[in-house]
Every structure is written in C-alpha cells, then in structure tokens.
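Complex shown without one protein chain; remaining protein chains in place.
Going in written order, the chains are labelled A and B, and every chain counts its residues from 1.
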Amino acid sequence: MELGPIWRALMRNKTSYVLIALQIAVTMAIMVNAIGIVQERSQQMARPSGVDEENIFYLSSVVFDPDVDREALISEDLDAIRNFPGVRNAILSNTVPLRGGGWSEGITLEPDPDLESTGVAIYFTDEHGIDTFGVDLIAGRNFEPTEVDWHDFDSDAWPPLAIVTRAMAEELFPDTPLNDVPGKTVYIHDTKPVTIIGITARMQAAWNSWSGVERSMLVPVKRATSGVRYVIRAEAGYRDEIMPQIEEMLASSSGDRIVRNMKTMEETRQRSYLEDSSMVKLLLFIVTVLTSITGLGIVGLASFSVARRTKQIGTRRALGATRPAILRYFMLENFVISTVGVIGGAIIAIGINMWMIEAFGLQRIAWYLIPAAMVTLWLVGQLAVYGPARRATMVSPALATRSV
Amino acid sequence: MVAAIAVGIGAYMTIINVDYVMSSNPIPHRSDVLFHVEVDSWQPNKAYYEPDHPPEQVTYMDGIALLEAGKARRQVLSYKTGRVLEPQGEGERPFELESRSTSADFFAMFDTPFVYGGGWDKSADDNEEYVVVISKEINERLFGGENSVGQTLVMNGDPYRVSGVMDTWQPMPKFYDVNNGPFEEVEEVFLPLSVAIANEFGSYGNTSCWKAPEGGWEGRLASECIWLQFWVELHSENERQEYLAFLEAYVETQKAVGRFPRPTNNRLNNVMEWMEYQEVVAEDVGVLKGLSLLFLVVCLLNTIGLLLAKVTRQVGDISLRRALGASRRDVFSQYIVEAGVIGLAGGLLGVAMTWLGLQGIKSLYGELEFISRLVAMDWPVIFAAIVLAIIAALAAALYPTWKASGVHPASQLKAL
Partner (left out) sequence: MLSMQNISKVYRTDTVETHALREFSLNVDEGEFVSVTGPSGSGKTTFLNTAGLLEEFSSGTYELDGRDVSGLNDTERSRLRNEKIGFIFQSFNLIPELDVFDNVDVPLRYRGFDAAERKKRIDHVLDIVGLGSRNKHLPSQLSGGQQQRVAIARALAGAPRFLLADEPTGNLDSHMADSVMDLLSEINREGTTIIMVTHEPSLASRAHRNILVLDGQVGTSEPELHLAAQTA
C-alpha cells in the first residue's frame, strides 16, 4: 500500500484532484438531499386512503330544472344504480378521499364557542356509506336507515350522530380505549351535540397535505342539491365495464340533466399525488444524470492524468512494479480523492439539508443516506477510474529508457 | 466541454423557466394600481392562518359594504359560480359553464380585452339586468364567432343579453382569484353580482366559515363565511393611505356592533405582493431551483477540469508560441475567446436541452391543465440561457487560462 506517497503527491499537485473531489462532494450533496425527498414523498404516497380504491368510481349529475322533486330523483337514481348488474353499492356523497375539494368542520369537546376546535373532514352519506366506501368499522355500529335525513343545500341543521375515524377518536379522546368511544358526545357549530356511534379504521380526507388528513367523519345526511355526486363501488373486476353504462343510464334516465366528471378512485389518487410522483421521477432522473456526468468526468480526468504520467508509469514498471501494482496504485489514488470528496460531500449535504428545511420546510434526511451515498460514490469513482487504470498497466517498462 | 455546459444550463434553465412563468407579473401595466383587500373578520382565538394572516376572502356583508361605499377609484367584488348553458338549437345538449359573478368594474380594472362590445355599467348592476360577457370560445360555439352583442342566450332557464365577447385572456397566474387555483383558466361567462345574489347562485369556489351560518341563502349572506374576492384600484400613495384609513374606520363600525373580534389587521397588497404572499410558486420549484443550480455547478467543475486538461496537453504548443513572440496577453485572450465560443455553443445547445427539459416536465405533469403555459419558452429565457452559458464558460476558463498564460516561453521546448 502506498498511501503515504500517494497522499503526499496529491497534496503537492492539488488542482485537478481538487476538481474531482469537489465534483464528488457536490454530487453527493445533491444525491443525498434528492433521495431524501424521494423517500419522504414516497412515504406520503404510500399512505392508504382507507377506501376500496380499486373498485370505486364517482360522477356528478346536474339537474337544472328548478321544479323537479330532487329527493325523489336522487332516490330513483340510487335505486337504479344499486340494482345495476356489477354494482356492489352506491351512495350520494359530497366528495371522496384525495379529491382535493371537500367540506370541513371544527369539533369541540364542550359546547363552548371559545374552545379551540379540532378540524375534521365531513362525508355526507347514508347507511350504505360504509359498504360503498369499503372502510372497516372497528368499533360501535353503522347508521340505521331511519337515522338518515334529507337536508336542503343551505340548511344549517346537523344530525346528532356521526361515525369518526380512529385517528379522530384518538385525537379527541387520547386516554380512552377505542371501544369506549362510541357513545361519547362532541359538539359541532359550537353548541350542536353529536354522538359518536361508530369508529372506522381509516378514511382520509380530501386534502393529502393537510395535517389532519386522517381525521374524517361520516354524517347521516343526504343533501338534495341540484348538482349531486354519486359514489359507486363496483363488484370486483366490473368497474371499467359498467362505468360508461352507468353514465349512459343516468344521462338518459330523466331529461334535462348533465352527467359529467366521472372518475375512478385510482385516477383521483394519481391526480392527488401528481406533483409528488412527478417530483420523485424528476429527482431520480436528475440523480442518475448527475452521477453519470460525474462518472464520465472522472473517467476523462483520470484518462488525462494517466496519459500525462506515462513516463512515470514506465519508470515504476522498470523499477519492479507489476501490472496489478500499477492498477492498485491508480485505484487507490482515486479512492483517496473520492474519500476527500465524500467527506466534503457529507458536510455540504447536511448543510444543504438544513437550508432546505429552513427554506422549504422539508424533512431531515434519514441518517443512513449519507453512508449509502458515500459507498455509491466510492463505487462510481472506482468504476470510472478502472478503465484508465487498466490502460496504465499496459504501459511498457521499456518506456523508461526511451529518450523522448 | 460544450456538452457539459449544455446539460447544466439545460437543467437549470428548465426550472428557471417554470419559476419565471409561475412568478411572472400577470398584468404588468396595472399591477401596482390594483390592490387586494383583506380585513380580519376571523374568529377570536385563532388566526385564519398562523401567525397572524387575515382571511383571504371577504364575507358578503363586508364585501357589499365596501363595494357600495365606493371609496376607491374603482372597486370590484366577485366570486366563482357555475351555470348551465342551454343552447336553443335542436338536439343540442346543455353544458356547464365556469362562471364568474362580478360587479361592473371588473372589466375596466383588469383591462380585459374585448372582441366585440364590452362589459356592463353600474346601472345594469343596480337594476339587476340579465346581461353577460362571454368568452371567444363560447361565442364560436353558440354564434359561429359573429358579433353577438345584443343576442340572447339561456342559462338555467333564464335569458341573458350578450353585452360583449371577451378576447383570449389568460393572466398567468390567475391573480384575481388565487384561492381557487392560481393557474386555472379564466371563466367562460361573466354575469352581474347583483343577479347572482338575487337568484341565490351558490359559490363554486372555496367557502370557509368560523361560525356556523344561519339557514338559507339569507343566513349565508349574513354570515361570517368568506367566499368573495374584493379588489380596489388606487393610483397613488396618497390614495392608498386614504383607503387604509377608510378601512380602519369601517372595521371600527363593525367592532361596535360586535363583529371583528380580532385586532384590526387590514391589508392592501398590490398584485405582485399578493402573489408572493400567497406563495403561488410551488415549493417544489424552489427545491428544484436549488438542486439544479448545484447540478450546474457540477457541470462547471467538469468543464474546468476538461479545460485544465486541454491547457496542460497544449503546454508545449503554448511554450513554442511564446518563444516565437506571443505575449502573455495573446495567450490569455486566445483561450478566453475560445472559452467564449464554447460558452456560446454550449448556450445554444443548452437552449435545445431546456426545450427538451420542458417537454419532459410537460409529460410528467401533463395532467395539470395549466402546464402548457408553464413550459412555453419565452425569448427572455432563451436569451438568459445563452448569456448564462457564456458567463459560466468564461468563469470556468479563468483558472485554466491564467495557468496557460503563465507558461514560460521555451520552457517545454526540450521535451518537444
């Protein structure tokens, strides 16, 4: 091992080696932070919404005849849909998870308007809601059909019952075991009491970046608005087939209505996380291109460095260096440079991460990313230098005696 | 070398383009006379948005009061709604329209371009006239693109008279209603606020209430729910101060009747201030800006290395040239000029790379409707890319060129 002389030689002729080390350092800084963001976003995107994403789709129906009996029409629609072959269940609701638009309210533990409230997403539904959304009821019970009311769109009445998610229950009653929460009463609109009768495992709100995304509440109300949304759960495998059929059926069922904005839950999830998934792809692309550029840069500089020292290589061979010894020399030299680079890179990476946390509210990167990046760049460096190093071994010892 | 610069410039300028469009001034000739008004009607124990931001929209009570007070040069109150257009032709199906109900000053204040006709006046507002301004596309669809001023169209069963056809207008971002999507398309139909209110057209935008409204439309109008946007036009610092004073007085009157429980917190933001405040430019863009700048740095380090290698390879050449009479400055300028040319070539190739990058962005984010506007490359961006490339190349060349000019004449001749 010729560590000492290699180090001393590098120190004497710093410039081109500093360039490589700097490139490695900055590359590492970018790599670490980019992968950190990729990790963070991927974790976000992996969160389940709690509903049956494979089979749910929804559509809007707008009836603009002001004289139509909306309640009757909606009831007819729901019957027709529920009885349609291939449909498992359907409800009238205001929104679905991850849609980006929805309804939220504040809930308090006491009927005191000065108390700070806990935000919760509202899903209007009826007794078919749990089965249509495909959420798991883990405590308490579902609504009875008699407990579901019709409301006009501007009514300020509020039903006295609700089913909340586990996250909401834990937020409101952190010290109460889950099975004891059904039966407790909370307050909405400052003074209206609402008794929790059931708890679902999980049902996300419509806004994926909201801190309270896991807090939602099913409310037994059917709102007879002119524009309504039907949420439909198909039997497994039937979704794509029945979607256009249902659309057609509704559009032609009673005149003067527009059926539009039909979407699947899968599309909704995709759209909801579009920016995150695109960012992930973009960052992975950047990291790949960057690593290639740095790798190629090392190949270039190493080739040049070897070509510049052919006389020296020949001399070393003459003095007794074997071919493997020459290879080891250049691989080791590159390793030393890479080491300086990755140490610098670790420092810069942490610095940049701190700045990004400050400026963009990103998360701190997982600690193991740094050693992982170090190893990656060591490997890239060694791979890059291998070609030029092998060429170095082919330099003939007879070069030492050539007079030019 | 050219490739290294081109890739770095390409990556950086792609993001810069997106950032530039996202943060561009949507209405440069009027952006500092238009002001978004915010008053803090929010709940007593918690700000609308920490730490102390007032709500981004106004309640109907406040909006209509400020509108009717008329204390600014011009003012406009509006909100997003939806209508169903019923074409009168045979077999034509009705379709929904993104609509905006607004007071009359909208068109003058925001200087919207018209193909035919224009907006309506204050008397139309006062008389609740059923009048509309339609988009060019709707005009094409309903009237074959002809001058339809005075014609009638039916929305949700009511006939409206066309007072004007708006030309293509897509302020980027859609500053006048940032809450509901800063890059969304402009509405297709505009109708008077008074008509919408009288006929109870619900809001299609965001509505937030800290206090539950009483029932019915009346309850909504009298509630603390915020769902409208209010802008004023003020032409001087004087006018601005006067308006602020007026706002303060107004808030006092409201406090006197028990509203506005929070400390007075009136804001007047001009267009650019409002957008900055709204953080219209996505955070991801900022992150990408930082990372792509570092990417460019790596490409530049690469370039410096390549240039250094080139100079070292040519040491014999330089030495000979110096021996034959070239001065230090001759050598220096030769390499600097070379670097400039490389920069130019890199810049041109970099523009191509930027275009490629933007296409990539488009395919990634394609589902976002406004994306094609974000990826349109403008002349300033092209120009900036080339200039940046040349500057970068020159900067990268400084050290190697300095080394080159330091080569002693004939120092390498023995080795030749």
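Just so it is clear, a residue touches a chain if its C-beta (ideal position, glycine included) is under 8 Å from a C-beta of that chain, and two chains touch if they have at least 3 such contacts.
What you are looking at is a predicted structure, and each value in this text was computed from that prediction instead of being measured.
Asks: Which shown chains does the hidden chain touch?
Replies: The chain that is not shown is in contact with A.
Asks: With the missing chain put back, which residues of chain A would touch it? List them for me.
Replies: 2, 4-5, 8-9, 12-13, 311-312, 315-325, 396-398, 400-403
The criterion applied here is as follows: only the chains that are shown with their structure count from here on.
Asks: Taking the mean of the C-alpha atoms as each chain's centre, how many Å separate chain A from chain B?
Replies: 26
Asks: Over in the complex, which chain A residues touch chain B? Could you list them?
Replies: Going by the criterion above, the answer is residues 15-16, 19-20, 22-23, 26-27, 29-30, 33-34, 37, 62, 64-66, 106, 114, 116, 153-157, 188-190, 192, 227, 256, 258, 260, 270-271, 274-275, 278-279, 281-283, 285-286, 289-290, 293-294, 297, 300-301, 304, 308, 352, 355-356, 359-362, 404.
Asks: Spell out the part of chain B that touches chain A in their complex, as residue ranges.
Replies: The contact residues of chain B facing chain A are 4, 7, 11, 44-46, 82, 84, 86, 93-96, 156-157, 202, 210-217, 219-220, 282-284, 286-288, 290-292, 294-295, 297-299, 301-302, 304-306, 308-309, 312-313, 360-361, 364-365, 367-368, 399, 415.
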